[in-house]
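Every protein chain but one is kept in place in this view of the complex.
First chain written, first letter: the chains are A, B and C, and each begins at residue 1.
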Amino acid sequence: MTNSIREIRDADCIFITGSNTAEAHPVISYEVVRAVKKGAHLIIIDPRRIPLVDHATLFLQPHPGTDIYVFLAMMHVIIREGWMDETFIAERTEDYDAFAVILEGYTPERAALASGVPEEKIIQAARWYALGERAHGESIYGEAHGHSTILYAMGITQRSNGTDNVLTLANLSMLCGQIGKPSTGVNPLRGQANVQGACDVGGLVNVLPGYQQVTDDKLRGETAKTWEVEKLPCNVGLTIVESTHAALAGEVHAIYVMGENPLMSDPNSNHVEQAFRKLDLLIVQDIFPSETAYLAHVLLPAASSLEKDGTFTNTERRVQRIRKVISSPGEALADWAIIADIAARVTQKLDRKPGPEAWKYDSASSIFDELTLVTPIYSGMSYDRLEPSGLQWPCPSETHPGTPILHVDTFARGQGKFHAVEARDPAEMTDEEYPLTLTTGRVLYHYHSGTMTRRSAPLHWREPRGYAEINPQDAEALGLKDGFAVIIHSRRGTVRTKTKISDGVPPGTVFLAFHWREAPANRLTQDHTLDPVAKIPEYKISAIRLENPRAR
Amino acid sequence: MSDTGSSNGKQKSKVHPSGDDRYVALDRTMKRFHNEKDALLEVLHSAQETFGYLSEELLFYISNHLHVPLSQVYGVATFYHLFTFEPQGKHNCIVCTGTACHVKGSSEIVEKMSAVLSIPVGKTTEDGLFSLSTARCLGCCGLAPVAVINGEIQGKATPETIAKKVGLILADEMVVQDQEEAG
Amino acid sequence: MITLSIDTKTIQVAPDTNVLKAALDNGIHIPHLCYHPELSISGGCRLCLVEVEGQDQPVLSCGLTAAEGMVIQTQSEQLKELRRGVLDLFISDHPLDCVVCDKAGSCTLQEYAYEYGLKETSYEPTVSSTLFQDDNPFFLRDHQYCILCGRCVRVCDEIVGVHAIDFANRGFETNIATPYDGPMIDSTCVFCGNCVQVCPTAALMPVSRLQRGREWDLDRTLSVCGYCGVGCQIEYATKDDDIIYAQAPEHGTANGPFLCTKGRYGWDFATNPERLKQPMLRRDVAHELGLSEEPWELPETSPLDIRKPNVEQYFVPVDWDTALEFVSSRLSEITESHGPDSIMGLASARCTNEDNYLFQKFMRAVIGTNNVDHCARL
Partner (left out) sequence: MSRDKLDQIAEKEQARQSQFDKRVHCCISTACLSAGAGRTIQTLRDSVDAAPTGDEVEVVQTGCMGLCSRGPLVRVQEKSGEEVYYADVDSECAEELVAKTVSWDQAEAKQQELSPELQAVRDRLETARKKRSLKKHILSPDLPFFTKQFKVVLRDVGYVDPEKLEDYLAHGGYEALHKVLTEMSPEQVCDEMLRSGLRGRGGAGFPTGLKWGFVRREESDVKYVVVNGDEGDPGAYMDRTVMEDNPHQVLEGMMIAAYAVGANHGYFYIRAEYPIAVDRIRGAIRAARRHGILGKSVLGTDFSYNADVRIGAGAFVCGEETALMHSIEGKRGVPRMRPPYPSTSGLWGKPTVINNVETLASVPAIIKNGADWYAQIGTEKSKGTKVFALAGQLTNTGLIEVPMGITLREIVYEIGGDVPGDAEFKAAQTGGPSGGCIPNTHMDTPVDYESLQELGSIMGSGGLVIIDSTTSMPEFARFFMDFCVDESCGKCVPCRVGTVQIRTLLDKIIDGRGEPEDLDDLEVLCQLVRSTSLCGLGQSTPNPVLSTLRFFRQEYEALIPSSV
């Protein structure tokens, strides 16, 4: 997030797209509810009628995959009506003209045609967002224009044009000068406890800790020096989806999986399974025998986050301490201790520098101290400084207070760059054989592949079974009633589950959460067309067909 | 105001049983107030007038149409004593217990009627024929004590006159019943 | 800023601050039951009365906006009498069974009764509601302890936005209700338990806490939730290495004093018997290494289609040294035979920065590959 969670409550206009905030990030939805109760406008753009729509002052429901037309048309309107922030554009950004030219073609009429969202709603959303208008009450900022913030999540990134979507929202915020101030910005809501931190410390194929490109010789050299190794690999690695392709092709032989369940969470599960079965070595290090574990050669028992010390970095870039609350069961160990041991052994076997002694860590805190040496955005941090409320990166020095708001005076790259983005359709469109669109996501009571939440007694009690949410119109066409069994087919596979008939999804769209091993949604999703830049699979859009087993 | 479509999140939208005209009247009231939340009290009045009492289904229906949480609808409905959650008797007797009526002995009328009908105040006889209730002031203090039987005000009432009046109504009902059984 | 004096202490507060908040933030204690800093003002408990210079009658400090030069007294004989009288009325409609109450030690009403020396009520004890609802495994609702402060109703509406409960009926009959007092699951409740957190008495209690220890028996550890990316701080109350219940700290960084259902109630997975407790080798691998006698082959059935997964059927337990030696040897062999890029490592968004840092360092510095990814995109 460019801004902090607490600022949301003071926003004048909140724009949420591709985020089922109340179910996936309930505590952030509390901030949104507060803001709305104080009089903020809440604009939601989502194909599903998500629970937060109950609080929205404007709800735009585009056909799946067509939201970018709405975003582009909003900007078209903003420029046409002169609602943009010309000073901000002139002083803080570049490449505006090329971007503005592209927008000329994206009229609200065209967007309405493509997305099914009425023109007047697009114009209304554009106005409220650009000018930061409130429904009632007074802005705490007391400026000519109110402060508008954008919240988004996987609904717009897990798409074959996810990067375009994100750039478009960035364009929108810059166009209106709604960035670099409190209660504004472009705020992705990260789905997992430490997804931000895992990225920050280099858990990505193209960057070292602190987002230092692996291809940059100088930065790579500095890290190598700190680590006292001769050299570090300089080519961008394979992402998880690419790796499964490579495994099938016989290029990848071993996969070490720590605390993940790719068989459930990666697209096209059948394909993933084939790849994993082909491996010479699959190491699964986890707290439970996950679905993936049943294909592994070796299982390593890990301590859960309740059983170890360390740090998590949340979606607002806040690095916070986690602490050991209870002991781990049996012989389970903290992940870092397992890795350190394996690393020491492999170092010895491969005779790597600086030798196994370098992998002796006595505590999480000593690892963190080393981490800050190679991670510039963390370099001012220490466990002591993280008391009591953590620090938000960048925190480059020991006296730096952390950074609640990014891009205040200048963007990371200097000037904010407008990207001229065109709308693109999803990779897999519906056709006669697969006439419906499947979209995946979460329900409130479960988390990811359900490894933890489905083993929690109260959460299981509340939501024991999976279901596919189907619009009454589609259900009626197939003679499906609420609670009936239904079979979902896609080009990749088949899943059987129960129906939940609800007008929360529009006609033509089916929603299936990906928590249920009995109905693994990712048997249906596709892995052939990834976002070209971010390599994100298009979980949110797959063409499917429903079958009513009773009708056989 | 809020422009967010019709259904209400988790609360499934229940379509009213088609053919029940009474919902049409209710819909008309809600429409008159543009389905604004603030019209809740007016809508509850209209619902009770049309249906006789507020059933669970009815509150659910109102909650969905006005976008007022069901718990709030329930909370509001139970706050006001005029709303009732049970079907009312075919006939009713309301005894005023305002100050003027009180000093002129209205509590004796209440006691008497409660005994005659064998029901406590606020209840309906098992056969659904008669409901007994009290009102805090009907504004007819000049005629105290006052009771209202089937909408007709009985001024300067006594336990006996009211019991007699109710007795007559009940006797008529018996005749009707006998006739129905015979027919 | 506005300057006022409370109990002779000079205090500066932002405009529009109420006097109660001003006092509490500055360490001056005024009793209050319905006020909560994150919620709208109710004014129903009548305890936070103070004396304002120039006004005859005591005023509620929660509803009094601080003004320049205001002079406030929070303690006096008159105020003590009034507060004591109000508390006396509260406890006349509340069971005084503190000796067996799970909330003892953290109950605000108990604390005030102690402070004002109320051993018992001077009135006829009259319980307005005896409803007891244990219709869900998250929390219990015991209405006889309810003092109708309404914090639960406000948190449900103003913060969570679901309005599952509201006041129903009126006067002495008032109670906090779901529609028709039905079970929670039939309401719009999302079981976030924020109502439990703000409840000052034992009217709302976590099920997990029932008869498992009281305030003084519990240890508390502040950590961060392991679910979504909001990073809510959670305070875990433990006893003998067991979690008794979880709640938000008073001032959580991202979450304030609130949590969602997963964070507050979803921690019991940790003690689920299915947890992996020791390293294991797959039966065919174990056989190959001479650790298991029976030959074995990985079944064709997809793990996703195994009805009742049983890890023992697939794996045999081994000690750590065996497991780590196997892993490190195999990794070394594959690195040498197929090159570093034939190995891929999947880090985790559920592991700590320290775990992930070491993981990627291992992949890059030891194995020598940038094939390190995690589910950031998933």
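Assume a residue touches a chain if its C-beta (ideal position, glycine included) is under 8 Å from a C-beta of that chain, and two chains touch if they have at least 3 such contacts.
Worth saying up front: this structure is predicted, and the values here are computed from it rather than measured.
Q: For the full complex, can you list every visible chain touched by the one that's not shown?
A: Within the full complex, the chain not displayed touches B, C.
Q: From the listed residues B:26, B:140 or B:162, report the one that touches the chain absent from this view.
A: B:140
Q: Where the complex has a chain not shown, which of C:6, C:20 or C:45 is the residue touching it?
A: Of the candidates C:6, C:20 or C:45, C:45 is in touch with the missing chain.
Q: At which residues does chain B meet the chain that is not included here?
A: Residues 37-42, 44-45, 68, 72, 75-76, 79-83, 97-104, 135-144, 146, 152-155 of chain B touch the chain that is not shown.
Q: On chain C, what residues meet the omitted chain?
A: 41-46, 49, 57-58, 60, 63, 65, 82, 85-86, 89-90, 92-93, 122-124, 126, 128, 147-148, 150, 166-167, 169-174
Basically, only the chains that are shown with their structure count from here on.
Q: If you average the CA atoms of chain A and of chain B, how many Å lie between those two points?
A: 54
Q: Distance-wise, how many Å sit between the C-alpha centres of chain A and chain C, to the nearest whole number?
A: 25
Q: Tell me, which residues of chain B touch at least two other chains?
A: 9-10
Q: Can you list the chain C residues in contact with two or more other chains?
A: none
Q: List the residues on chain C that touch chain B in their complex, please.
A: Residues 157, 162-170, 177-180, 187-188.
Q: Help me check something: in the complex, which residues belonging to chain B touch chain C?
A: 9-11, 56, 59-60, 69-75, 78-79
Q: Using the touch rule from the top, collect the residues of chain C that touch chain A in their complex.
A: 136-138, 158-161, 185, 190-192, 207, 221-233, 236, 238, 241-243, 251, 253-256, 258-263, 265-272, 274-282, 285, 298, 302-304, 306, 309, 311, 314-315, 320, 323-332, 334-336, 338, 340-378
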